[in-house]
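Yeah, one chain of the complex is gone here, protein chain that is, but the others are all in their spots.
Labels run A, B, C and D following the written order; every chain starts at residue 1.
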Amino acid sequence: MQVNDNKEFQPLIVAFCCNWCSYAGADLSGTNRLNYPTNVKIIRVPCSCRVNPMFILRAFQRGADGVILCGCHPGDCHYTSGNYFTRRRMTLLFSMLDFLGIERDRTRVEWVSAAEGAKFAATMNEFTEAVRKLGPNRRLEDLRCRKQ
Amino acid sequence: MQRIGVFVCHCGTNIAATVDVKTVAEALGHEPGVVISQDYQYMCSESGQNLVKNAIKEHNLTGVVVCSCSPRMHENTFRKAAAAAGLNSYMVEIANIREQCSWIHKDIATATEKAIILGKAAVAKVHLNAPLTAGESPVAKRALVIGGGIAGIQTALDIAEAGFDVDIVEKNPTIGGKMAQIDKTFPTLDCAACILTPKMVEASQNEHITIHSFSEVTDVKGFVGNFTVTIKKKARFVDETKCTGCGLCTEKCPMKKVPNEFNMGLDNRSAIYIPFAQAVPKVATIDPNYCMMMKTGKCGVCSKVCSAGAIDYKQQDKFIEQKYGAIVVATGFNPINLDKYDEFAYNQCPDVVTSLELERLMNAAGPNGGTLLRPSDKTHPHKIVFVQCVGSRCDDSKGKPYCSKICCMYTAKHAMLIREKYPDTEVYVFYIDVRTPGKNFDEFYRRAVEQYNVHYIKGMVGKVTPRSDGKIDVQASDLLANEQLHIDADMVVLAAAIEPDKTARPLATMLTTQMDTNDFFTEAHPKLRPVESATAGIFLSGACQGPKDIPETVAQASAAAAKAIGLLVKNSITCNPCVAHSNELMCNGCSSCEKVCPYGAITYIDKEFRMPDRTTAVRRVANVNPAVCQGCGACTVACPSGAMDLNGFSNSQIMAEVDAICK
Amino acid sequence: MQEAMINRAKQLLADGSVDRVIGWKRGEFVYDITPAVFTSAEELDADFVYDDFTAANVSKYLVKESKKEGKILAFLKPCDTYSFNQLIKEHRIVRENIYVIGIPGGPKLDAERIKANGITGILGAKNDNGTLIIDTVYGEEKMPYYEALSVKCLNCKSKKHVVYDELIGEDGDILDSNRFDMVEKLENMTAQERYDFWREQLSKCIRCNACRNVCPACTCEKCVFDNPDSGVENKAATDSFEENMFHIIRAFHVAGRCTDCGECSRVCPQNIPLHLLNRKFIKDINSLYGDYQAGEDTTSRAPLNDYKQDDCEASIVHERGVE
Amino acid sequence: MNNDTLIPYIGVVTDIRQDTPDVKTFRVVSPEGGKVFEHMPGQCAMLSIPGVGEAMFSITSSPTNKEFMEFSIKKCGCLTTWLHAMDVGQQITIRGPYGNAFPVETDLKGKDLLFIAGGIGLAPLRSVINYVRDNRANYGDVQVIYGSRSMDDLVDYKEIIDEWMADAGIQVNLTIDNPQEGWDGHVGFVPNYVKELNPSTSKTVLVCGPPIMIKFTLAGLKELGFTETQVYTTMELRMKCGVGKCGRCNIGNKYVCKDGPVFRFDQLGELPDEY
Partner (left out) sequence: MLKISLDKLGKLFEAISASQTLYIPTDREDGAAEYKKYESGMKLSNNLNTLRSAKDFFFPQTENLVDFKMEGKNIEVIDVREESEDFVIFGVRACDARSFTILDKVFLADPVDSYYKNRRDHGTVVTMACTRPAETCFCGTFGIDAAAPEGDAACYSDGESLFIEAHNEKGQKFIDSVASLLEEGDAAKLDEVREKTRDILKKLPLANLTTDNFGGDKLNEYFNSDKWGELSQSCLGCGTCTFVCPTCQCYDIKDFNTGHGIKRFRCWDSCMYSDFTKMAHGNPRLTQLERFRQRFMHKLVYFPANNNGEFGCVGCGRCLSKCPISMNIVKVMKALEVK
């Protein structure tokens, strides 16, 4: 359930979803009326491999508190191999962010198929909660962008 | 700066019940560049679309944002509407405020707030949209089928049937492939040759089909609709056009000790040969490794006896280049090499044979004229042991991890045929599982067990030892009875795993198609696009894609043909305009993008540039073929300089969306 | 060594095998050596230097130099040959125009490390059995030789030349280096400690771009950070975020391509241990995707341009090490 | 604290005129009405849309116009594209005036003047021409030679026809590069036209246009007997601060934004060849 208590910290979650699986999965969770928090804002990309690490850093710079990347399950990529590249890229990027002391739970990769509306909603609920626990992103924000 | 129109859909109450659409339209109306912002009951309805069209004309809009249901629903609807109003259809963006907002949220205030943000992101993106035009590329009206087995033949026939020219490239002197070697087919036990050879003849006589036998593909250039293929016609030292296939040369050839490939080396052929009686083309071929004339310069018998004057000892390999619109891969399979299987004594004992060898031993055109005799002493075997899964479902490096699929059924067939013809022969089949999913398959298997009393034993054969008395000691375990068995067999038949033909791997590289770790071609989608490769214009037919029996092969062959025809009927193909493109001024030529492209859409060209200091320099730069690129964007991230970008999902567009969402 | 190099270079110039020589030119002091192109025996005799302070990797210059007319002789240390190979692999240099002579490498001395010991007025330095004896304006000073070594030489990964047309001196071996020790030490800190460590280090950054401009992997025609159209252009570390951003993205862009030559840390005027970022990627790649040494060959697929179907999931990051 | 020159004023765009396919002229006033600041002919101002960019443009209106300033801007980059897309009523930021001016009150006073312009190069000269027209008594003969690629590319064509050509006090010679339907005037490149017209060497010349045109015009003028001290031009270089501090427009010991943009050719000759 979504809580709209103003006192509670409302994290901003940016979700990159691949067009073929995860975006469809998100649509399905909508069709099935499966709730997840309004904190999650989805950006559609053709394939998870389109997501440049710069986009993720950009989101953090601009005030996102968590970034999640969703794509087809390994082996199911519409473009056959895109998500395999995504997996390596993101593993290394997240590892680097971790190395720099950025909280690990602010980033995640999840494979969500077009049939997994329930998984999509559950993932978003879970991820939002995890980020909420961490509190506002302070280690990778740009002070100039902080909302007054 | 764009002039943007925003259209917020109520979707009846689907959106309007949870999202305050008026507030959304009002808020988005204040975004920079937005000149009109409206809401409407059903934006996708005709009157809704007219609203959009009229606004485009009236306000001279350069961009449109529709806040509605998922773009997967109506993106196309609004793109068409925009195009009808004279706006480039790629200047339309959808903000998904139904599936990803109104339907999942309950609180109007927060849902409205989110809908506004999603709308702002779409507006931010549209600001950076550029009109895109789908390119077109012509289609060469000719197909190439690589492989002349039943898969290739069926595909070629179907394509020819539709009226398109099609070439078959077969590496062997004749088409026919594995099916030509098979005696009977399961589960009907009809004669393989009887159903195959008419198809071979049909192929050879079809005016649309050209058969390049004894030929190989050596180079493939180009892309969907426009492949240029180089085919090597290997020298067969016989002029195909002159040879009548009378066979006199093969009779007179003094060199008769050449292992006969067609009969799996179980008998011999001459140095000049026609693989089998129904070969297509029925043309002789000289094997230069054995021909006396070729080796010593002394002989020339065939040349003397050939009344057609077809023999040409000086013939050279010939290369032909041809343009094709579509390519079908039908390179088939082979049983794996069993040299490593010492435990089955395959290399030590001639009476341990593979199933394909057994086919030849039982075939009327085979080495024994159809009588099943032991290769060693030409006696009737009375006890035959079949070993299943030799190299299939195997964890170690000797074998294959997959199930070869056809072995269970052909072994049942063999067992049944032997029991039918030689009822005094005892037949044992050692299996891990018996897999019989298929029409009439399980019935067939049960007949072998119940009607023909074949001894099916669940268990593994541990060791096969040829004995000095000519018998073969088969040590095995019966897992159900939980006991060790020793069988004194006369023959052992190994159901060797099948693997893709060795020529497939280099071919895949030429075609820039994907293969799995077992060298089977990877289909574009395992469920929805099973006969297409991920590379546009390349289709897959038969066992090159995975183990298959004959009916499956033929079904896939026809499916591949249908897909190829679907491509060939088009005069040109419309390309998806949302493709990658490289900024040549920034490209380093490092090849990173090429490495991650699943479609081989990126090539490198050396291009001359005017440098800022007015000199010229030749630089290696990436070039994306828009007809081949599918727009995944893998290259855009692999490119460190950011030279590679994706139309419709550009770096700046996605970052603008991020910015808008995080604002 | 220097003598042998000059002689061989003169020979090759004289017999027309090469037209130019890229090497190093002596400076005002013992340590301020500048990479330079020589075209004549006279120039070589006058200025060519190769000694304990000659640390610069000249392979990147070949991107430009090899595209000029004529052939150039390049003297490459073992570590430089890895960069060279990587550049070949990425089609950045024209191999035919280069004649490579492999020369023995370090360890090299770093004047900054000597100065960090409070020694100033340096006029000369020599190694005496593990003690560096430094001649200064203020008299003779001593310090442990080891402490004066360039950071990039402390964890040398290889003394083997992976490419050369000829060698002067003997080829060495790939070493079993402890280069990941510091990375590991950081990995074992808490996230807060790591954050503090890097904040202190990266906040020193003055965005001079020396690390990028010296890096043999950073040969982009136009760097994203210089390109106003890239959306991430930044010229100054205006905010701590941009300090992070620049170094993360730079390290990511060279991940799987960085040969660990150590030039970034060598040239950093603020002594930021930038090589640790690259090494972190190298260490991760080795442990997650199998050992890979960029520049070892010219044909293998870079780890980020490759995949295996059973690669680990990104969640591995969440599961290992110290939170 | 005093106002700093780096902090801009607000200007409101009150009129946008499409002069040629890629040149628009923008009229700018202060939000309270009237000009944002005073200037002299040849001076420049920094216009900006915050977040998009800031660039230096010469002020094309004459200082004698007391109501507004005008800028003729060619679409060529990010900011100019934005400016071309905007509607009337848009606010922009403006700071200046920057640079020197044509010496209309000193060296040019009392002189016969010859203006030579090519394409958008008319923009800075238009300010001087109108200034001279409004102070006609202070100057001798006035001749304008102006050329462009085509009829459509002649900036301010309407003003040229309606006002300048109707003004008995000045002589206007127009030319276009290639023949065109509906054009019965001169056809040919500006430098050649100048030679053809063979103006008197007593004139002081103000020239502005693309670098290649300036180069050939100067050569032509020299052939006709003009000396470099008689010819003025105005330069364009990348500028940021506008006050000679940021270092960008430095040529030799001059800063174009502060010591220029107007230079006499003999002064330019002393500078290193880096512009």
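The rule we apply is simple: contacts are C-beta pairs under 8 Å (C-beta built on N, C-alpha and C of every residue); 3 or more make two chains touch, one makes a residue touch a chain.
Remember, predicted model here, so these are calculated numbers, not experimental data.
**Student:** From the touch rule at the top of the page, work out which displayed chains the omitted chain touches.
**Tutor:** When the entire complex is considered, the left-out chain reaches A, B, C, D.
**Student:** Of the residues C:1, C:14, C:46 or C:206, which one touches the chain left out of the display?
**Tutor:** Hidden-chain contact among the options goes to C:206.
**Student:** Looking at the full complex, which residue from C:40, C:120 or C:190 touches the chain that isn't shown here?
**Tutor:** Considering all chains, including the one not shown, the answer is C:120.
**Student:** Would you mind spotting which of C:271, C:298 or C:315 touches the chain that isn't drawn?
**Tutor:** Only one listed residue reaches the unshown chain, and that is C:271.
**Student:** Taking the full complex into account, what residues of chain A touch the chain not shown?
**Tutor:** 62-63, 142, 144-145, 147-148
**Student:** For chain C, enumerate the residues touching the unshown chain of the complex.
**Tutor:** Residues 27-29, 31-37, 56, 61, 111-112, 115-118, 120-123, 136-138, 206-210, 212-214, 226, 235-238, 263, 266-267, 269-271 of chain C touch the chain absent from view.
**Student:** Please give every residue of chain D in contact with the chain that is not shown.
**Tutor:** Listed in rising order, the touching residues are 1-2, 4-10, 50-54, 76-77, 87, 89-93, 236-238, 240-241, 243-253, 270, 272, 274-275.
We adopt the following convention: only the chains that are shown with their structure count from here on.
**Student:** Count the C-beta contact pairs for B-D and for A-B, then tell me which is higher.
**Tutor:** If we tally the C-beta pairs in contact for B-D and A-B, the bigger total goes to A-B.
**Student:** Quick check: how many Å separate the C-alpha centres of chain A and chain D?
**Tutor:** Taking the average C-alpha coordinate of chain A and of chain D, the gap between them is 53 Å.
**Student:** Any idea how many Å lie between the Cα centroids of chain A and chain B?
**Tutor:** Roughly 35 Å separates the two chain centres.
**Student:** Residues of chain D touching 2+ other chains?
**Tutor:** Nothing qualifies.
**Student:** Going by the touch rule set out above, which residues of chain C reach two or more other chains?
**Tutor:** 224, 231-232, 304-306, 309, in rising order.
**Student:** Judged by the touch rule stated earlier, which pairs of chains are there in contact?
**Tutor:** Final set of chain pairs in contact is A-B, A-C, B-C, B-D.
**Student:** Which residues of chain A touch chain B in the complex?
**Tutor:** 2, 4, 12, 14, 19, 23-24, 26-31, 33-36, 38, 41-47, 49-55, 58-59, 62-64, 75-76, 78-82, 85, 89, 121, 145
**Student:** Once bound in the complex, which stretches of chain A touch chain C?
**Tutor:** On the chain A side, the touching residues are 53-54, 57-58, 60-61, 74-75, 81, 84-85, 87-105, 108-109, 139-144.
**Student:** Which chain B residues qualify as touching chain D in the complex?
**Tutor:** Residues in contact with chain D: 1-2.
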